[in-house]
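Here's the structure we're looking at; comments come further down.
A single protein chain has been omitted; all remaining protein chains appear in their positions.
Presenting subunit A:
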Amino acid sequence: MLRNSRSTFGWVTIVLHWMIAALILGLIALGFAMRRLSLDPALQFSLYQWHKSFGFTVLALAAFRAAWHVFDRKPEATAGLSPLERHASSTTHVVLIVLTLAVPLAGWAVASTSTLNIPSFYFDWFVIPHLPMAKSEAAETFWTSAHAILAYAMLALVLIHAMAALYHHVVRRDDVLARMLAKRPQLHGHIQKTNGDRLVAKRKYP
């Protein structure tokens, strides 16, 4: 099923989620390498161009992801989450989606304001025009910092998001991570009382 259901994520959400996750982690590693490591200048130039092409790919996927998030139904929160957890997770998801748009947009601003005026030649296929922004060293420096800060903020949030997912999977043993792994949710799983009074949805796979 492509679309989200009442209880779990559809393939569109799952594929977008993992593609964007893999791309942004790769892009952050690439961005760090091309800026911080002492590289051969020709290799560094190529890495910048790869970074831009993959970055534009993330921007397109993230725009689709954001639209999907707005227009497709959202599965109900996994049973057993407290109101605070529900609020924290939904806020984190929205901020993450906003950041997956904001980081590549800030990168596009870097390319657009740079006095180097290097065209963005998407995978050597077609030119993506610069944003209509004035070129100056000051603007390039500002957007370079904004791009990096937003990227590292996103990385921090991704880590928190991943830790939370692992916590749910390993400690709470609920469906929070499983349903983003395309495993069938526990439609027939049992809900049991644990030590406390909280209801916890337990995974149950065939």
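Note that in this section contacts are C-beta pairs under 8 Å (C-beta built on N, C-alpha and C of every residue); 3 or more make two chains touch, one makes a residue touch a chain; residues count from 1.
Note that in this section contacts and distances are computed from a predicted model.
**Student:** Given the choices "Branched-chain amino acid ABC transporter permease", "Polyisoprenoid-binding protein", "DNA-directed RNA polymerase subunit alpha" or "Putative tricarboxylic transport membrane protein", state the protein name listed in UniProt for the chain not shown.
**Tutor:** The record for the missing subunit names the protein "Polyisoprenoid-binding protein".
**Student:** Taking the full complex into account, find the residue in A:L37, A:L116, A:L131 or A:L181 that is in contact with the omitted chain.
**Tutor:** Spelled out, the listed residue whose C-beta touches the missing chain is A:L116.
**Student:** Using the document's definition of touch, tell me which of A:F45, A:F64 or A:Y167 contacts the absent chain.
**Tutor:** Considering all chains, including the one not shown, the answer is A:F45.
**Student:** What residues on subunit A make contact with the chain left out of this view?
**Tutor:** Given the touch definition above, subunit A has residues 40-42, 45, 49, 115-119, 121, 124, 127, 129 touching the missing chain.
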